[in-house]
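Only a single protein chain was left out; the remaining protein chains are all shown in position.
Moving on, here comes subunit A:
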Amino acid sequence: MNDFPWLSVLIALPLVGAVAVALLPRDRPTLAKQAAFGISAVVGVLAIVMATGFDSDGARFQFTEKYWWIKQFGVHWALGADGIALTLILLSVALVPLVILASWSDAERSGGVDGTAPKGSVKTYFALILALEAAMIGVFAATDVFLFYVFFEAMLIPVYFIIGFYGGPQRSYAAVKFLLYSLLGGLLMLVAVIWLFPLSAKPVSEGGLGHGTFLFTELNTMHVDPTTAKWLFLGFFVAFAIKAPMVPVHTWLPDAAQQSPAGALVLIVGVLDKVGTYGMLRFCLELFPGAAKWATPVVLALAVVSVIYGAVLAIGQVDLKRLVAYTSVSHFGFIVLGVFAMTTAGQSGAALYMINHGFATGALFLLVGFMIVRRRSARISDFGGVQKKAPVLAGLFLVAGLAGLSMPGLSPFVSEFMVLAGTFTRHRVPAIIATFGVVLAAIYILWMYQRTMGGPVREGNEGILDLTAREKWAVGPIIAVIIAMGVYPQPVLNIINPSVHHTLARLDRPDPAAKIHVAEKVAENGARP
């Protein structure tokens, strides 16, 4: 089975499915939903079967495939997954079927709120989600930098149409803003990507590879001259910072979040934005290690600002979806901090954080979506006392919220702890400031819970019903994963750790040693048990 083109199939299947769903008759919306769910479920099962064959002690990239695509420009259809890519692919394929289940009726109402018919049909919505899934798997599986760029931009198209067709009242503005930001970043990255080709074509004596290529596994051995590397690093970094999103290029996210249907939002924030942090870890650090170290002070500062600024803004929001979007700005700050701390704990924690944040924020957005559908409003002040009317919804909302504030026992705690501890061992001040984010997280989550769920039942909330079976099946598995990975995260870390070692080896950054060693203690008290 090792030669089976797993990743190509995982990309092709949802894409073919998207076309098939789009071709279904317009008057059979339920069939389109069922087909989309079925296809995404098959993709999920296939990915899990594939993942069981992953050997964490084996080669870095597994399930590799390589075919010429555009031979003249050295572009390959090259796929492969290391531990980090694998876990992100699994995150994507796990979330898509649940999102489809959760947004069963979302395509019938614009943004789930104002009751006007959306511009697109039901089948198109689900076809777009499948197309997005294909692009998301592709972007994590690509080991050719050019192919990565293609998937990176391809993701924009379905998201643009989802927001633009199925979003809230301000959907056009939000969709265009999203597209403008992304394209701006994408173009900068494109320049940098293409620049890599002539660099690699230089002879080995001049630091090139002797042949033009976009293959990541070759490019990450190349030595780019420092000045060029800085420019190229910036090209990649700005694109990823916009995607992540980091302060100050984060402002597209709250608007996109506010207008987007909740289900699609799970994929945008939970998965798509991870491409930003994943890209930093994979491309910025490994292709340009010197430039990455050069930029570290500024990046750490931006990351810390994102953590605190995002959290403060989350506290000040009056709209549920915007609030959760800003919490993500804060969380992405933690991830970037871990990536650029350049310690094993920091980077493993950051990679784990990407997965954990995907599930935790995914659950939170889904539940927020359920609340909005019920109340026909996303304004926090329109809610109140929901706990009395819908205790299961409130309970799950609290658990998802607690995951968002990194409660121990739930998965984000471990990753946040690792990021902060890993950062602290090298950069104390940024770590200490970022740690203050845990206090702010308690404020934004618990205040949101208090205003929506606590207090007496507020007018307009009397008729709020508890979760349906379908909704429980959409959120329940995510909550189960959050708890399981909070109690026993090591199996996932076993997959992630080897990839991180490769990155750190390329960076030539050994972890700082502890000041007082256990070894000394053994020497002094050798006789002690």
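The rule is simple: a contact is a pair of C-beta atoms (placed from the backbone, for glycine too) under 8 Å apart; a residue touches a chain by one contact, two chains touch by 3 or more; residues count from 1.
Keep in mind that, in the parts below, contacts and distances are computed from a predicted model.
Q: Which protein name, taken from UniProt, belongs to the chain you can't see among "Cytochrome bc1 complex cytochrome b subunit", "NADH-quinone oxidoreductase subunit L", "Septum site-determining protein MinD" or "Putative ABC transporter ATP-binding protein Rv1281c"?
A: Answer from the UniProt record of the missing subunit chain: "NADH-quinone oxidoreductase subunit L".
Q: Which listed residue, A:Phe54, A:Trp69 or A:Trp195, touches the chain dropped from view?
A: A:Trp195
Q: Taking the full complex into account, find the residue in A:Phe4, A:Tyr67 or A:Phe436 that is in contact with the omitted chain.
A: Looking across A:Phe4, A:Tyr67 or A:Phe436, the contact with the absent chain belongs to A:Phe436.
Q: In the complete assembly, which of A:Gly290, A:Gly455 or A:Pro477 touches the absent chain?
A: A:Gly455
Q: For the full complex, which residue in A:Gln317, A:Ser330, A:Thr361 or A:Thr503 touches the chain that was left out?
A: The one listed residue touching the chain not shown is A:Gln317.
Q: Which of these touches the unseen chain: A:Val21, A:Leu219, A:Leu420 or A:Leu467?
A: Per the contact definition at the top, the residue touching the missing chain is A:Leu420.
Q: Name every residue on subunit A in touch with the hidden partner chain.
A: Touch set of subunit A with respect to the missing chain: 73, 153, 157, 160, 164, 172-173, 175-177, 179-181, 183-184, 186-187, 190-191, 194-195, 197-198, 201, 212, 247-251, 309, 312-313, 315-317, 343-345, 348-349, 385, 387-388, 392, 395, 402, 407-409, 413-414, 417-418, 420-422, 424-425, 428, 431-432, 435-436, 438-439, 442-443, 446-447, 450, 453-457, 488-490, 493, 496-497, 500, 511-518, 520-521, 524-525, 528-529.
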